[in-house]
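One protein chain omitted, others in place.
For chain A:
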Amino acid sequence: MTDLIVGILAFFGTIFIFLAAVGLLRMPDTYLRISVTTKAATLGIGLLLVAAAVYFKDLSITTRVMAILLFILLTAPVSAHLIGRTSYFSGIRLWKGSVMDDLEGKYQRISGVLKSETDDTPEDNIVHDKDK
């Protein structure tokens, strides 16, 4: 019975990690790749680690797995946000199918200031023209 539960958990964890890898390879845009890797890979790793915890059935190992899981759940969104912010500020272009860009015209490259409104000196702005 335990083997069956561990097998099912490991199966879904592996499938989600595989889907994250396929998404990283196939997505057309840096921002879409960031979103795909964070969510799917976190779920896959979580399922695999829970499978290990169920298999060993030991309090110390379950605690260890919970610590790893909590750490990953806390840090994955933070690192995704940081790397997304960096890629936006370094001017990486959006995919041509992207619908909206909320920060359009609000970041000044020379002063490095991010405003909450569209500023009045548009020549300073980073251009995020979509791919043709």
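Rule of thumb we're sticking to: a contact is a pair of C-beta atoms (placed from the backbone, for glycine too) under 8 Å apart; a residue touches a chain by one contact, two chains touch by 3 or more; residues count from 1.
We adopt the following convention: contacts and distances are computed from a predicted model.
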Listed names "Cation:proton antiporter", "PadR family transcriptional regulator", "ABC transporter permease" or "Rieske (2Fe-2S) protein", matching UniProt entry of the absent chain: "Cation:proton antiporter"
Hidden partner interface residues of chain A, rising order: 3, 6-7, 10-11, 13-15, 17-18, 20-22, 24-25, 30, 33-34, 37, 41-42, 44-45, 48-49, 51-52, 55-56, 58, 61, 64-65, 67-68, 71-72, 75, 78-79, 82-83, 85-87, 89-92, 112
